[in-house]
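Take this structure, written in structure tokens, and hold onto it; I'll ask about it next.
Removed from the display is one protein chain of the complex; every other protein chain stays in position.
By letter and in written order, the chains are A and B; residue numbering begins at 1 in each of them.
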Amino acid sequence: MSERDATRTLILIRRSPYGSSLARAAIETGLALAAFDQPCNLLFVGDGVLQLLPGQDPGPVGLRNLGKLLQSLPLYDIEHVYVDNASAQRYGVAEDDLPLQVDMLSTADVQKLLSEHDQLLGF
Amino acid sequence: MLFALLVTSTPFSGQGAATAARFAHTLIEQGHELSSVFFLDAGVENGAANAVCPQDESDILGLWIELAEQHQVELTLCIASALRHGMLDEAEAERYERAATVHPAFSIGGLGQLVDANAKADRVITFGGQG
Partner (left out) sequence: MILHTISVSPASATFLDCLRLIDAGDGLLLLEDAVYALRDSTLLDAINDTDAQLYALADHTLAAGLGEVDYGEVRMIDMQQFVALTVQYPRQLAWY
């Protein structure tokens, strides 16, 4: 798109799956970046880790399943999916139960991750 | 420096949208460039053509229109959010056989426009709130 090195973007996903429309907006922004060949990573932090809980069934509340969308992430060119370990611990989200391959990060590692990206888009 | 803004705040609650609009005007006054403002989620309500603002409150819509008309800033409402919020420009209104509700200073577009702004701008500044 431009002559300089491609912008490396980190999307911070901070909303629970059905508590805010920003939950889906975050994922879709990540997918759009990947679709346009822009280097993009995702970080689940805070309530965002609740998107990773298995067994979501939003059918009765009339919403599309966000957990299913996450399962399809490996099909897109998202480079890495990271999870803030402190947030996962808070809600008892276990790595073994996750619907996709992620990297669990300590607080210090999240700080390092933030410093390694050119743009930070928080949702 | 080349800026782009991402706004997810509705103008009808909190101060996120007003802060974004004032930030936009200030950066231009300082000699920076603003390519585009992308409105996502509840932020699309900033394009509401028929919102009537109380006389003693600041006119946020007027600030956006000025950016488009006087400084050629692209104001884009995310199409997925816009349709859900009932924000239709002339083209979408025709497609869905409804009345247009978006001010003509704004256009409706896809996330690709945010991706493009993100790739080109030196700074992408996000304004959220009440989300």
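What we mean here is this: contacts are C-beta pairs under 8 Å (C-beta built on N, C-alpha and C of every residue); 3 or more make two chains touch, one makes a residue touch a chain.
Please read all numbers here as calculations on a predicted model, not as lab measurements.
When the whole complex is considered, the residue among A:V45, A:L73, A:A88 or A:V102 that touches the unshown chain is A:V45.
Only one residue in the set B:R84, B:R98 or B:R123 touches the chain that does not appear here, and it is B:R123. Where subunit A meets the omitted chain, the residues involved are 12, 14, 45-47, 84, 86-87, 107, 110-111, 114-115, 117-120, 122. Remark: the residues of subunit B touching the chain excluded from display are 1, 3, 8-9, 14-16, 19, 22-23, 26-27, 30, 32, 123-131.
Going forward, only the chains that are shown with their structure count from here on.
Looking at the complex, you find that subunit B touches subunit A at residues 6, 8, 40-42, 78, 80-81, 84, 110-112, 114-116, 118-120, 124, 126, 128, 131.
Chain contact summary for the complex, subunit A toward subunit B: residues 1-2, 6-7, 9, 15, 20-22, 25, 28-29, 32-33, 35-36, 38, 119, 121-123.
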